[in-house]
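One chain of protein is taken out of this complex; the other chains stay put.
Should a chain be cited, it is by its letter among A and B, assigned in written order, with residues numbered from 1 in that chain.
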Amino acid sequence: MCSCLSRKEEAESLGNDSRVEVKEMVQSLEKPQTKLMTGAEAVATAAKLSRPQVIAAYPITPQTKIVETLSGMVARGEMDTEYINVESEHSAMGAVIGASLAGTRTFTATSSHGLLYMGELVWWAGMTRIPVVMPVVNRSLNPWNIWPDHQDAMAFRDAGWIQFYAKNNQEVLDLTICAFKIAEHHKIWMPVMVCLDGFILSHTSAQVEIPSQAIVDAFLPPFEPLAMLDPDNPFAHGSLTDSEGIWEQRMSLIDGFNNARVLIPQILKEYTDKIGRLGDYLIEVTGNIEEAECAIMALGTLGEEAEQTVEFLSEKNIKTVVFRLRVFRPFPRKELISLIKRVPRLLVIDRAVSFGNAGQLAIEIQAELFAHKVDVLFYQKIMGLGGMDVTYADIAVEVENILKEE
Amino acid sequence: MMTEIRIVSRGGQGGVTGAKMLAYAGHLDGKFVQAIPKYGAERKGAPIYADVRISDEHVKTHAPVITENTHSWIVLEPSLVQTIPLKKLSPDTLIIVNSQSFPESLKSDEKLKIGKVDAVKIARECGLIKSGTEMVSTIMLGAWVKATSLVSLDSLKEAVKHQFGEGALTDANIRSIELAYSQFEFKE
Partner (left out) sequence: MMNEDIELKDPVLPLGRPTLGSAGETGDWRTYRPKFIEENCIKCYKCWLSCPEGTIRVDAHGEYPYIDYIYCKGCGICVHVCPGRKKQKALEMIPE
């Protein structure tokens, strides 16, 4: 792998003619740049900066521009990466699992039906601890469609993957870089999904500040495998074992998520200190919590939409606050309870449903409220399924209805 | 201040690319921007729209623009005027139509600001024809810049260069923008 330093040395060793050009290149590597890009391009840029050694992906719909952009980068020689063009998502994850066990940093991307097709191996990666990073462009499931909601990722909330939900293109980039460090932490060592809303982020252009390669290299050191396939010291990975063996692995996975709950804020803080912006919180709070008549809780872009609702309603003299869960797995219970205890009303918005019950976020929050005997008026609303537009004004109407009811 | 713009076009006319270029021009002017496409798969010929936000502050909302709040509508094909919910629009909303003359449905309007430019004629003059269709989106952006001055003409030309790279296509597009800038007219 070439580091920024070696490029500088390369620049110095070259003749005068090419010096100007190379100097520009070195500058562009060192300074952060703000560019206009779609969420898909932000993911690809973050992946490029994180220097994955193997990318395996299936390029056809519902795949997004993420892998198209990355394959272009690899083809032009901008990335030192082995790109494996596979024939299905199932194979993509299979290839990535193998490559990870061979001791490489790995990356793939998928969306909706692609994630379902990958399903068996998504669980395989989760249960057997493969530290792969995979953005999931959230799209609705059957019947055939391409519109955004969280149903696809929610179907895999129990698969042993860490799940982040990003609110804008900037956070998509920042979280993707952090995801590598989190997945590969030796006390975590598990796969990470970075979820971004289809179209709303993946296809929408917005400004993204891109950190320099040098600064990302300083944050994210090369991949250090915990176990690596080696013909001289052979092992089988994930082979048939007795119940005790499975039990031990499951208990270890539970411990791993407990570790992640502690370590993720530390890694986010390190990123914020070295690179900027992100912040170390698992739940983002926007608005004045002490004055709030109602708290709004949501995942992904609906979280940032609700931030606009806070401003919109404050003009009508209605005080609200947003709790946006940035990470859904591990579920940030303690932080959540300490926040909810301070508000009189809570509106939970889900962009997915567990059919036969309610929205997944609402179900899980209700369980915590019961366990901790929190006294709050609880309201839930399912919004934006199948890509139905949800504006800040729509969320405001829900809040106003709640306040009117009493 | 936030300006919300909706580009109405038919799939294949360059509406989505136009939204990106307009957002890029705003980005070059130091504004916070968003370019939101809204389309299904394989939509050539179907009416589609793309939204642009240009703002002085970070844009928090991700939803498509709310009709009542729209600052301007850029209509790439005259028959698409009928898809605009005219009654819902706020007073002084700007509508720019690619048309030889002002559309009948807008002629008697007193509430809105109506403008037009014959983008098809300009596209033919500049040779902006692809697969038999006149590519009018950059031309309409030139007219919009003339009408509003909300982004600079130089930034728009820069955005076109960023989109198409150096070459004959960029030169033709820039010429077409200049023609649109001089030929745009408001309804009295």
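Quick note on the criterion: a residue touches a chain if its C-beta (ideal position, glycine included) is under 8 Å from a C-beta of that chain, and two chains touch if they have at least 3 such contacts.
All values derive from a computational prediction rather than experimental measurement.
Engineer: When the whole complex is taken into account, which chains on show are touched by the absent chain?
Structural biologist: A
Engineer: With the full complex in mind, choose from A:Glu68, A:Glu82, A:Glu209 or A:Asp280 the residue touching the hidden chain.
Structural biologist: The missing chain is touched by A:Asp280.
Engineer: Out of A:Gly245, A:Gly276 or A:Pro344, which residue would touch the omitted chain in the full complex?
Structural biologist: Of the listed residues, the one touching the omitted chain is A:Gly245.
Engineer: Among A:Lys181, A:Arg261 or A:Arg351, which residue is in touch with the absent chain?
Structural biologist: Result: among the candidates, A:Arg261 touches the missing chain.
Engineer: Using the touch definition from the top, which of A:Ile60, A:Ala75 or A:Leu226 touches the missing chain?
Structural biologist: Considering the complete complex, A:Leu226 is the one touching the chain left out.
Engineer: Tell me where the left-out chain touches chain A, residue by residue.
Structural biologist: Per the touch rule, chain A residues meeting the hidden chain are 127-129, 186-190, 226-227, 234-239, 241, 245, 248-249, 251-253, 255-256, 258-259, 261-263, 265, 280-282, 334-335, 338.
We adopt the following convention: only the chains that are shown with their structure count from here on.
Engineer: Under the definition above, what is the set of chain B residues touching chain A in their complex?
Structural biologist: Those residues of chain B that touch chain A are 19-20, 23-24, 27, 32-38, 40-41, 59-64, 66.
Engineer: List the residues on chain A that touch chain B in their complex, please.
Structural biologist: Residues in contact with chain B: 34, 36, 61, 146, 168, 197, 199-201, 203-207, 301, 304-305, 307-308, 311, 389-394.
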